[in-house]
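Complex shown without one protein chain; remaining protein chains in place.
Right after this comes chain A.
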Amino acid sequence: MDPMTVDLAATPVRDLNQALHAPEPEQRWRVRNPRGAHAIACGLTRPLSVEIDGHVGYYCAGMNQHAAVTVNGNAGVGVAENMMSGTVRIRGNTSQSAGATAHGGLLVIEGDAAARCGISMKGVDIVVGGDVGHMSAFMGQAGRLVVCGDAGDALGDSLYEARLYVKGAVKSLGADCVEKPMRDEHLTELAGLLKAAEFDEDPAAFRRYGSARRLYHFKIDNAY
C-alpha cells in the first residue's frame, strides 16, 4: 500500500503534525517539499514510518517516541532533540545540537554533524558517518556517540556517563574527558551500534573516550 503523501508546499506543518498525532494515523507517510520548515514530525508517539524528501529546519522529529523518521536531505538545529525512542535517520548533514538531551532511540546521521552533537545526551545512541563539530557530547549523561570521521574541539566536555567512540582525529578533549582503553565489551558494543546504523566500519579502528569523573564532586581544584 502506498504511503500517505503530504505536500508541505500546499499543507501547513501544523496540519501534518496534527494528522500524525491523530489517535489512529496511517502507518506510512511521505512528506514532500519540506523546504526547511521547522518542527516537522515532532512529538510522534506511535511506531509510524515517516520519510521526508528534502531539507528540514529546526527540531525535526523532536521528542520522538517509537516512530521511524528518515530525512532525505539535511536537517537544521536540534534534530531528534529529546528523542525517547524510535529511529531518526538523516541522509545528509545536520546543524548543531543534533540529538540534544535525547533519552533513547537511535539517531543516524550519514553526513557530518555540526557543533554540540549529542549535547546533554541522556541515553540515546547517535551514529555519525562523518565529522562532528566542537563541544559534542557536552555534559553527556548516558548513551553512546559514535563518530566515523573526526571530532572538533572540546569533545565530551564536563561528561558524565555517556560513552564516545571516534574513528578519526579528535581536535581536543573537553574538561574531564579522557581516552579510555577499548576492551572486548566495547568492541562488541560498537559493532552493534555500527550494524544498527548500517555502517560498514571496523570497530577496531575506533578509540573510546569517557569521563575521568574528576568533576563529580566540588573541590577547590575543580576551578578550571
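The working rule: a residue touches a chain if its C-beta (ideal position, glycine included) is under 8 Å from a C-beta of that chain, and two chains touch if they have at least 3 such contacts; residues count from 1.
One rule holds in what follows: contacts and distances are computed from a predicted model.
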Legend entry - Undisplayed chain, where the name is taken from the UniProt record, one of "Cytochrome C oxidase subunit IV", "Spermidine/putrescine transport system permease protein PotC", "FMN-binding glutamate synthase family protein" or "Deoxyribose-phosphate aldolase": "FMN-binding glutamate synthase family protein"
Inset, instruction - Could you tell me which of A:77, A:127 or A:190 touches the chain that is not displayed? - result: A:77
Legend entry - Of A:62, A:174 or A:203, the one touching the omitted chain in the full complex: A:62
Inset, instruction - Could you tell which one of A:122, A:144 or A:186 touches the chain left off the display? - result: A:122
Legend entry - Listed residues A:21, A:35 or A:195, member touching the removed chain: A:21
Inset, instruction - In the full complex, which bits of chain A touch the chain not displayed? Write them out. - result: 13-14, 17-18, 21, 38-39, 42-43, 45, 57-59, 62-63, 65, 77-78, 81-82, 84, 96-97, 100-101, 103, 116, 119-120, 122-123, 138-139, 141-142, 160-161, 216-218, 220
